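What you see is part of a larger complex, with each chain still in position.
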Amino acid sequence: MNPEIIDRLHGVSTATLTMQLLKRGLRNCFIVGARPLNPSACQFAAEAYTLRFIPMREDLSRVEILGDPEYPPRKAVEDIPPGAAMVIDARGEMGAGVIGDILAARMQERGVAAVVSDGPVRDGVAVAAGSLPVFCAGSAAPASLNVHFGADLQCPVACGGVAVMPGDVLVGDSDGVVVIPQAMAEEVARDGAEQERLENFLKKRVEAGHPTIGTYPPNGETLRAYEDWKSANPSDG
Amino acid sequence: MNPEIIDRLHGVSTATLTMQLLKRGLRNCFIVGARPLNPSACQFAAEAYTLRFIPMREDLSRVEILGDPEYPPRKAVEDIPPGAAMVIDARGEMGAGVIGDILAARMQERGVAAVVSDGPVRDGVAVAAGSLPVFCAGSAAPASLNVHFGADLQCPVACGGVAVMPGDVLVGDSDGVVVIPQAMAEEVARDGAEQERLENFLKKRVEAGHPTIGTYPPNGETLRAYEDWKSANPSDG
Amino acid sequence: MNPEIIDRLHGVSTATLTMQLLKRGLRNCFIVGARPLNPSACQFAAEAYTLRFIPMREDLSRVEILGDPEYPPRKAVEDIPPGAAMVIDARGEMGAGVIGDILAARMQERGVAAVVSDGPVRDGVAVAAGSLPVFCAGSAAPASLNVHFGADLQCPVACGGVAVMPGDVLVGDSDGVVVIPQAMAEEVARDGAEQERLENFLKKRVEAGHPTIGTYPPNGETLRAYEDWKSANPSDG
């Protein structure tokens, strides 16, 4: 993925991006239940690296497996490329955390862009105090083994009701996380930036007292006013 | 609705109001899942103006419909009377926002009293930064079209598991939103204010070390002490 | 219960305690849905005193019953021993609060250690402003009678999907509340304190750049480093 596309997506809100995807026929692209653990440090854009949990089974989810360097949840922490976002399929299960403060510290150290899960994290306060953007379902004390078994890495996953393929682009902000199929990332980035600029203009107009009918979405007159404003303010985006 | 009744209700907590309704046989009057987006600006009392979503259908929920001035979710923003509260039936659906920052800005501009929904909002941080009280199920990036179709306005709705009729009185505070049938508003306002005064007295007594048995609810002796205190403090309410 | 054990548990995180319980074969020990109402005042360890609600029935859940000193929810507030934690089985029901500000004030006054429920509380802001640690499912305005009937006291209960027996030890922190069977409390306290010390060491190592493989969980080399560090820092825990 071209890093310029990632950069451009970084500045576009998830609200705007989901509208761009809707215009391209994609409705099912928002991860429900993954909220920013630290709302003041939650903006990111990155390619997805996936980890998948299945339900705990007592013969599989033994404490000893944590020492196995090939156990997917532990291998993931060392193998995810810097700049990627780890997406963890936890089936929305609320009874255990998918990572804790030590794994979060390591991923922050390694330059991971974000962690996104439909399950909670352990040591929530400590994790939130770091600079790693984490989107999850709050916090829970138990280790993932209590309710999960780490099944595999870098496969298609379900997270918060949506499909995520390794290499898809994820963008997060205070509203949550949107999944952008790799093949659409470039045009969504381009059109999203333009939509963002237009909506900033429209919002100011509404705040100035214009009714929403005719303004949002803009009719011909409003669009002409926008074009005029753009000509007059070429660098305001 | 007499504005004095609205005013009086504004000063009564939702905890007190639900007890007044329970005493009149109403248990099902609290909107579950509508939490204040900005807890520091959430008190309101207002008549209900309703908007109803039904599930998305691809032939109905097309992006183009947003430009139709008769599309109920857009018409609502311009037609709701200043001072009313918009109640949005979103079937508790978490995958899309019912309004975003531009519609919220317009309603704030138009003097709307509050927005109440069992679904989330888009641009949650921007919406929370305004002065419009919003009660909802958190935030989500996608537009309502992703999962909804705006079906109609000013009809009876379900919101958070309770019935809301246009013209019912809604009161919100940090605990959430209570629905008061229009016909009961006057007496609930009157008796609620008096209950509030009594409970403030009782709470001080408990904080001073009185056991709750005999104090809350008050027995004869406690009620006499309250009457004495009221006589001595006629304006303390 | 030996107060020293309670004291020792007070300093151990719930994340650590659930791992100690997992090592002893207990996975189902974390109360799901009971979040700290005031995250800055939520640490506690205490024996459980239980209260059980069943669903409202109109002939049972009458307002008058609140004045009956034997009604379990009211009797509980005066009978719970100072230093104990009240655990309230609310079946995860979101439509009513299990206590409000007056009962919370009384329990704080009486030296109750904490209140833990899988239902919400009323007057959430006022309750959160006190010093009583409260773990619950947010706030809701209606009184418990709206949806509950207080059935009994000091019996086994379900809370947040786990079993709690009177006399079990509960420990809470910002991640939530863990239930420790009475018979395991002593050894869990001892081994938990040691695990906590080890993990603090491991976390520093990871923050210093060590990979998690070999460090967390520790291999032989890491354990030797830990033993060396312990010898050099006998009082650092």
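So that you can tell them apart, the chains are marked A, B and C in the order they are listed, and the count of residues begins at 1 in each.
Just so it is clear, a contact is a pair of C-beta atoms (placed from the backbone, for glycine too) under 8 Å apart; a residue touches a chain by one contact, two chains touch by 3 or more.
Because the structure is predicted, anything quoted here is derived from the model rather than measured.
Student: What number of copies does the complete complex in this structure file have, with 3 given?
Tutor: 6
Following the convention adopted for this analysis, only the chains that are shown with their structure count from here on.
Student: Could you classify the chain A-chain C contact as same or different, where same means more than half of all interface residue numbers appear on both copies?
Tutor: At the contact between chain A and chain C, which are copies of one sequence, the residues are largely different (under half shared).
Student: Return the distance between the CA-based centres of chain A and chain C, expressed in whole Å.
Tutor: Spacing between the chain centres: roughly 32 Å.
Student: Where in chain B do residues touch two or more of the other chains?
Tutor: Residue numbers touching two or more other chains: none in chain B.
Student: Quick one: which bits of chain C touch chain A in the complex? Just the residue numbers, please.
Tutor: 13-15, 17-19, 22-23, 27, 29-30, 32-33, 35, 39, 161, 173-176, 178, 199, 202-203, 206-207, 209, 211-214, 216-217, 219
Student: Which residues of chain A touch chain C in the complex?
Tutor: 56, 63, 66-67, 69, 74-75, 77-78, 94-97, 100-103, 105-106, 109, 122-125, 138-143, 145-147
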